[in-house]
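Missing here is one protein chain; the remaining ones are kept as they sit in the complex.
Each chain carries a letter (A and B) given by its place in the written order, and its residues are counted from 1.
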Amino acid sequence: MSDEEKPKQNSEAQKTAGKTDLKEESAVAEEGAEKPPVKDKPVPKPKVKKKIPSYEDVDDDPVFQKLNEKVAVSVLSVQKFLDQSICTVSLDGLYELMVDLRDNADLDFNYLVDVTALDYLGDEQRFCLVYQLYSYKLGRLIRIKTRAAEDEVVPSVSSIWKTADWLEREVYDLFGIEFSGHPDLRRILLPDDWHGYPLRKDYDIKLQDQAWISSHLKIRKTPV
Amino acid sequence: MEQATVLDTKVLEVNMGPQHPSTHGVLRVKLKLDGEKVVDADCVIGYLHRGVEKISENRSYINGVPYYDRTDYIAAVSNVYGYLLGVEKMMGIEVPERARHIRIMMTEFNRIASHLLWLATHAIDIGAMTVFLYCFREREEILKLFESLFGARLTTHAFRVAGLWKDLPAGFEQAVRDFINEFPHRVDEYEQLLTNNRIWLARTQGIGVISGEEAIDWGLSGPVLRGSGVDYDVRKARPYGGYEEFEFDVPLGENGDTYDRYVIRIEEMRQSCRIIQQVIDGLPDGPVRGKAPRTLKPAVGEYFSTIEGPRGELGYYIVSDGSVQPFRVRIRPPTFISLQALRRLVKGHLMADVIAIIGTLDIVLGEIDR
Partner (left out) sequence: MGLIENRMEKNVITTTVDSVFNWARKSSLWPMTFGLACCAIEMMATGASRFDMDRFGAGIFRPSPRQSDLIIIAGTVTLKMAEVIQRLYDQMPDPKWVISMGACSSAGGPFDTYATLQGVDKVIPVDVYIPGCPPRPEALLYGLMRLQDKIDEMTIAKKAS
């Protein structure tokens, strides 16, 4: 009986083709086609609220409990964000804390992974220096943060870990933060006589040092 | 009259300029030579500084990804992998199992491709030209696979948040199996040419020696660190993305010289092949993309995700201030740290060894300068 069904389906299709009236469409559909079995409306799953990660204060971190007492005074806070430990220290106690973290036999943080900075424009202590340290003995990665104002000089850790040499040079080059006790503090990525510190928030991304360009390059007129 | 028998020499300053066939990019090394011996080597970098970190503050989380491809352009797939692991962790996004396995497989292909390019350039710098052509032959096979899955050969923008862009195309699994059946024989070919070659041994053994403790102090990672005997591989120390499900060995060296690093990288290629074999044999079915919101807006916070790139520990420090653009993305480049150690490694060696040492550090200027 497929031949009979086909013209029916065709006429239905023709009827429903150009129509926008829903009622007529559903009436036509119900005439010829079999009614589909009525399903129960699925019960909506209870929405599980995703836990928004946030900074949690931590009191019992074994690493920071083993620190020397003199050094532990400068620790302002110990927090955890997504299972990563962050310790904020004051700038005056930074160098002693780093020495203790490396020399303490239980901790042995002998691998300085990274040194970088953040710029919170508008804050009185504008820069935030971030040090990532790893201990082979404990198998742990921790983060030390400290705040510094715009013209404050930060103690260099290049005498503690040799790898800090170029990392601090890069921070100086891009942010303008000066390090005391650094063997060779000069620009590393930008030309030596560049003016300005690009990664600061008040430095526009397209700002080129025109004085440098006019003294070093001969710009030709580009063909149209 | 007494005749002078020893010539009065001075230290000669030679510039190994930014344009040089063997500096693997735009690196300038100011060498101070006493005859042929190197007294000091000062590296000048920044000839490829493009401001990627500043750009990433002005783009959204996903729009910044093509820029991270172009930092370490030789191993673009693993760059993106490290970044996306961080973003997914901050957003709490789950990646389906099939996508995780495919990601690991492509990252290991990426490791092989990167080591092949390393061997090609290292060998041609030292003088073995045939190896360059052989390695590029295999690399083309891998780039064909990348092209069929990602759409591009070199700067791939490999993965997306919560998985992959699309599933494996038809014929992909067979192509992978063909490759891993053939590849170990090709590695044997390279070994035949180099490993016991007298000239290779003379040029690489005892060159650029560094001890384990010193390597840790200099912050080295990857094959350069493992050549000195330190057992640190981020895939084993802090497993990520599913690596704990696969079996592989991490080769270690003994002497910390250029030859050991060569042997380690050759062995790493074989181990990557082993991981790919395990992935392709047990690849589960399922979706390749999980659920992710259309605009990525992580909560205020920060995360430091590290992976084991072919050159060492590649890290992404992502700081979010709750908006659609990151507050700061810091790329921790392993080769920046390795190049710093060049000054320490070349002291006392001959000028020709400087080339061998730059080659063994496996530097990529795109990543150093960003």
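FYI, contacts are C-beta pairs under 8 Å (C-beta built on N, C-alpha and C of every residue); 3 or more make two chains touch, one makes a residue touch a chain.
No experiment lies behind these values; they were computed from the predicted model shown.
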Residue among B:Leu31, B:Val87 or B:Leu117 touching the omitted chain: B:Leu117
Among B:Glu13, B:Glu94, B:Glu140 or B:Glu173, the residue in touch with the chain that has been omitted: B:Glu140
Among A:Tyr55, A:Tyr136 or A:Trp212, residue touching the chain not depicted: A:Trp212
Residue ranges of chain A at the interface with the undisplayed chain: 190-191, 198, 203-209, 212-213, 216-220, 222-223
Chain B residues that touch the omitted chain in the full complex: 17-21, 25-26, 46-52, 54-55, 66-67, 70, 73-74, 117, 120, 132-133, 136-137, 139-140, 143, 153-155, 365-366
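To be clear about the criterion, only the chains that are shown with their structure count from here on.
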Computed distance of Cα centres, chain B from chain A, in Å: 22
Residues of chain A defined as touching chain B within the complex: 50-55, 81-82, 84, 86, 110-114, 116, 118, 130, 132, 136, 139, 141, 143, 161-163, 165-167, 170, 174, 187-191, 198-199, 205
Contacting residues of chain B [partner chain A, same complex]: 45-46, 49, 51, 53-55, 58, 89-90, 92, 213, 216-219, 230, 232, 237-238, 299-304, 306, 313, 315, 317, 319, 327-328, 330, 332, 336-337, 340, 344, 369-370
